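Structure provided below as structure tokens; questions to follow.
Note that one protein chain is taken out, while the other chains of the complex remain in position.
Entry: chain A
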Amino acid sequence: MIKAVMMMNTQGKPRLAKFYDFFTVEKQQELIRGVFSVLCSRPENISNFLEIDSLFGPDSWLVYKHYATLYFVLVFDGSENELAMLDLIQVLVETLDKCFSNVCELDIVFNYSKMHTVLDEIVFGGQVLETSSTEVMKAVEDISKLEAASNAVSLVPKSVSRWRGR
């Protein structure tokens, strides 16, 4: 099971954090800080795996990938395959890339809720749901479309719609 998905920049600022078991806000911060301090102490060009028992309890593994200014981090237990998890990060990034065309940290920062939408289509309740970025994109686009549609109907302020109606 996947325990957490995190994105943070190289200065340790969290950009997205999703935990599939509940942790208090303080604990979450502690975990994010802990993960970051481990990550930033690792040299380049070494393996992407880490045993992270000390933070997440026994049987916890971490896979991370460093893209430009961002770390993508997955924490999971022994029932997942490390290399496959590395590819799951790849799926996530590919999807984001399709989503934002040339994704960068800014996209992630400014599209906070969309990030969650994308992530929810890939990982669901701690299990891998979908690994095809095309499928994920399709789902996300469906959601955007429907949301936009419902938005157009009901989110127009009343004053405006009245004005329009005239």
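Basically, a residue touches a chain if its C-beta (ideal position, glycine included) is under 8 Å from a C-beta of that chain, and two chains touch if they have at least 3 such contacts; residues count from 1.
The working rule: contacts and distances are computed from a predicted model.
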{"item": "Protein name, per the UniProt record, of whichever chain is missing from view (\"Mic1 domain-containing protein\", \"AP-2 complex subunit alpha\", \"AP-4 complex subunit epsilon\" or \"Translation initiation factor eIF2B subunit delta\")", "value": "\"AP-4 complex subunit epsilon\""}
{"item": "Residues of chain A in contact with the chain not shown", "value": "1, 9, 11, 13-14, 16-18, 20, 22, 25-26, 28-29, 32, 42-43, 45-51, 53-54, 65-69, 79, 81-84, 86-87, 89-91, 93-94, 97-107, 109-114, 116-117, 120, 124-135, 139, 142-144, 146-148, 150-151, 154-155, 157"}
